[in-house]
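Have a look at this one before I ask anything.
Heads up, this is only part of the complex; the chains shown haven't been moved.
Note that the chains are named A and B in the order they appear, and that numbering of residues resets to 1 at the start of each chain.
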Amino acid sequence: MVEQFEEMATGIVSVARGFYARGWLLGTSGNLSAVVQREPLRLAITASGVDKGELSSEQVILIDEDARLLNEYPGKPSDESLLHTCIAKQRGAGAVLHTHSIWNTILSDLYANDGGVRIEGYEMLKGLAGVRTHEHSEWLPIVDNSQDMPALAETVSKILNEHPSAHGFLIRRHGLYAWGENLAQAKRHVEILEFLLEAMGRAIEIKQSELNRG
Amino acid sequence: MVEQFEEMATGIVSVARGFYARGWLLGTSGNLSAVVQREPLRLAITASGVDKGELSSEQVILIDEDARLLNEYPGKPSDESLLHTCIAKQRGAGAVLHTHSIWNTILSDLYANDGGVRIEGYEMLKGLAGVRTHEHSEWLPIVDNSQDMPALAETVSKILNEHPSAHGFLIRRHGLYAWGENLAQAKRHVEILEFLLEAMGRAIEIKQSELNRG
């Protein structure tokens, strides 16, 4: 398991530095995890409060399914680790990535009253696992933010049940969670959802301007 | 031919990493190809579903004019390889590049009903092969998106015939195709068209705001 953990930690560091460069993990925000072992569940996950632009594999820790720290580390798991284990279990995900981007923050607020964002008609959607056509209609649920982690985990669990084909969800004014069967797929899903949220956000502005001219 | 293939693969990797950094190839989207041999046609092209930010030359494959895989590779050519061979043949292009950017996605939708985007009056246009003045008027055709690749290739072929001087085209809510006599020129064309689409998109927003101010 040690080797598997080290491989996951190295992969997490690489993804973290790339996402940080794009501004999706500023200010020590966000968390990245990958499953090291399924039974019993063991996750490699970024520790709480670490700078993702300077992340080292020593700052990736090992937790169990209740998000308890299993290896020696001078810090602690992030409170949100519970959401990672919840998604890993309920979706059978091999990796869970949580980003704080400008556009996911804005759209999670703009569409909060609708309970989610519908994304459809974009070729980019085909990059989501199981999607075969741009005519796919993706519903990205939005849940309210909360500091009560067990309660938030319960809400998330309910949302995952209600939307079995969702590839991610937003927490209002907080960020995006996406996952995949492994780190590469989870990274791909984040990039696609972040791209589509930005494209939709900018399209709202430009279409309005175009209408006004018209 | 091996040497030529390796040279093209190395060039494709370099362009891919640069475009990925700009956010034009996120989520394994997009494809890049270069002609290795003209008769019979042989293309070096990025394999399906590979991360362009971590692309290695081993992920660049060799295909024939019907987009069939010719070398050993554990994956497959992208479905869109057919568009690459179509452009390489019909335009005599030495390289074909396909990007998914925020701005080409938005403008391909905004002007879809016009059948294309007219770009004129910009100095940047002079970077397109054969263009000598900013007074040039470039018509960037837009075709509807489709998952029926042979049908889409036919549409593209028709568009290329109808617009013999076009330097690229857009697929609605999908992306940009541009090409050149070699990889360097194709890269230049993509950078110019992406720049101009972004400049036009942002100009729509700002001019409207300026008008409202009165």
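By our rule, a contact is a pair of C-beta atoms (placed from the backbone, for glycine too) under 8 Å apart; a residue touches a chain by one contact, two chains touch by 3 or more.
Nothing here was measured: the structure is a model prediction, and the numbers come from that model.
Within the whole complex of this structure, the shared sequence is present as 4 copies, and 2 of these are drawn in position.
As a convention for this text, only the chains that are shown with their structure count from here on.
The angle needed to superpose subunit A on subunit B by their Cα atoms is 90 degrees, rounded to the nearest 5.
Remark: subunit A and subunit B have CA centroids separated by 30 Å (rounded to whole angstrom). Only residues 18, 22, 121-124, 127, 132-134, 184, 187-189, 191-192, 194-195, 198-199, 202-203, 205-207, 209-210, 212-213 of subunit A touch subunit B when the two sit together in their complex.
Within the complex, the subunit B residues that touch subunit A are 23, 26-29, 51, 53, 100, 102-103, 105-106, 109-110, 145, 147, 171, 173-175, 201, 204-205, 207-209, 211-212.
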